[in-house]
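Pasting in a structure now, in structure tokens, and then I'll have a few things to ask.
For this view, one protein chain was removed and the others were kept in their places.
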Amino acid sequence: MSLLKVEGVSKSFKGLQVLKNVSLDLKPGERHVIIGPNGAGKTTLFNCINGVLPINEGRVEIKGKDVTKLPPNTRVPLGMARTFQKNNLFGPLTVEENVHLAVTAVKPYRYRWFRPLTSYRDILDEAERLLKEWDLWERRKRVVNELSYGEQRLLEILLALASGPEILMLDEPTSGMSPAETAQTTRLIQSLPRSISLLVIEHDMEVVFAIADRITVLHHGEVFMSGPPETVKGDEKVKEIYFGGGAVAHAHR
Amino acid sequence: MNKQLPLAVIVVLILFALPLVLSNYGMRLTTEIYVMSIFVLSLGFIIGFAGLVSLGHAAFFGLSAYTVALLSKHVSTNTYFLILAAVLVAALMAFITGYLFVKTSGAYFLMITMAFSQVLYAIFHQTRSLGGADGLSVNASLDLGFGAIRGTYPMYYFMLICFLICYFLLHRYIHSPAGKATIGVKENEDRMKALGYKTRNYKLIAYTISGAMAGFAGALYAYFNHFVSPESLAWHKSGEALIMAIIGGASFLYGPPIGAAIFVVLQNYISTYTERWPIIMGVLFIALVLTRRGGVADVLNLLWRKLTGADRKESATETTPTVQSGVSKEGSGE
Partner (left out) sequence: MDYSILAVQLMTGLAYGMLLFMMATGLTIIFGLLNVINLAHGALFMVGGYVALTFVKEYTNFWIALLLTIVVMAIIGVLIERFLLNRMYGKEFEQVLLTFGLIFVLSDGAKWIWGSSPQAIPVPEALRFAVTIGDISFPAYRLFVVLIGCIFALILWYLEAKTRIGAIIRAGVDDREMLGALGINFKLVFTGVFCFGAGLAGLSGALGAPILGLYVGMDGDILILSLVIVVIGGLGTWKGAFIGAILVGMIDTLGRIWFPQISMAIIFALMVIVLLIKPSGLFGKEVKA
């Protein structure tokens, strides 16, 4: 039984085909990593799965339910959350306020209008728990625009976790991070419980092999191959696609 | 909030004590400021906290005023009935038009709200039975059940209380979960959608609340002025409200009322010397925009932070609304 099923998805932009007949799935507890050279269509795929971009062909199913034509905000109630490749946070607000928003999104109080948000203890408690888990509690009163890039990247993931998803989609979580930050983030991702299944886009091969149960290689918008890490690692063709053009294996800052 | 509570109490006390130092004329002017402040509060709210820039807010103001005028003439002069009906009419109009308009963004929203209020203006201007270009007089007086509220002092305190109530309600709203979500939608709508929020709902709710409040101001205005004319629907009125909101600073809830006060006082003062108030207003406004400050409230907030050493502001956000050329894509559905 797959939590997430992507079947035959194709997407074109003004005549340029970006995704062609992409199929993949995510099993409960799985860590499924998508890799591929730049321009392979990985983020576009995420956007299609998440409902931000309409699909030309194919379907997306979450826990058996067809969500292909539904808007992005329907994903969260179904247990899916995502992060963005470029930090997509609430810049002028504080870290705390960012997390409050994320936590409140799945609460029944999100339309309450009289009592202050800060009077809802469970929102505050959950935000506190998340912030402490991910080491951002000390920085909670800081305005997000003032955070370091790495901290913002962590917050990016935190916001997605706040809704308590079963499917967590991470778009290049360690992009732009220093080696120390990357290691910390990798540890944190590894520590995520198996009750959350991960679909991750990554460029950094060390991170990929540290977390992946299964790897799908995307090339020119098509699924080139998909399988366990050892198989992909050893495949000659993959090496050619990925490293042949002089692409760098490690994407450290 | 807790640091600011004493300050708020002091301000309220001052407002209550003002009649001690004001002349009759000054009191009437200040009463007018309270009514306009409610109107401008509502506009500042959707601009600064929901990111919806409207140039047609006078539609709700004027519609409400006319509702009071017409219903008091043909149906009843009961104050509760009139004000309630007027606010409901405005709220309904805001909900319906909001439902249609909120899916547009930025520039389109600005234009269509402006056009809508002009249509209403044209209708009321052209229709004899609605008073036509001459307007209508309002023969009702405010009576909450213990005597008519007439005269400078009662009017002053009544409008002041109305203003404080409106301010309080909005203040609660922006700190509530719904209000914070609204601010979030203004800040980063895409992220809010990704977090699972139905963003359009929040915009619509904010717009409806704002329209209702603008309507409340319009109803009060009908009583205060004893007269309504199509001009209260014209885009000039909306424009003036926008100027007041911007002068005061729309990212703070208390900004627009300050802007209203400054504007009304300046307008009154300068108009006694020259007919060229519009040019002066235009130049002052342009100068203000060029200085890139977020209005008077922004300056005040800076001073307050310096004085108290606070390192965060109690505002919506630092960003200004955007008037982009984009039309929001809703994906599919919703």
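Note that the chains take the letters A and B in the order they are written out, and that residue 1 is the start of every chain.
What we mean here is this: a residue touches a chain if its C-beta (ideal position, glycine included) is under 8 Å from a C-beta of that chain, and two chains touch if they have at least 3 such contacts.
As the structure is a prediction and not an experimental result, all values here were calculated from the model.
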item	value
For the chain not depicted, the shown chains it touches	B
Which of B:A133, B:I286 or B:V299 contacts the chain that the document leaves out	B:I286
Listed residues B:K103, B:H171 or B:R305, member touching the removed chain	B:K103
Among B:M36, B:L242, B:I262 or B:A297, the residue in touch with the chain that has been omitted	B:L242
Chain B residues touching the omitted chain (full complex)	53, 100-101, 103-104, 107-108, 110-112, 114-116, 118-119, 122-123, 126-127, 234-236, 239, 242-243, 246, 276-279, 281-283, 285-286, 289-290, 292, 320-329
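In this section, only the chains that are shown with their structure count from here on.
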item	value
Distance between the centres, which are taken as Cα means, of chain B and chain A, whole angstrom	41
For the chain A and chain B complex, residues of the former touching the latter	50-54, 69-73, 75-77, 81-82, 84, 88-94, 97, 100-102, 104-107, 109-118, 120, 123, 141, 143, 159, 162-163
Chain B residues touching chain A - in the complex, by the definition given at the top	1, 172-173, 175-181, 183-184, 187-188, 190-199, 201, 205, 312, 317-319, 330-334
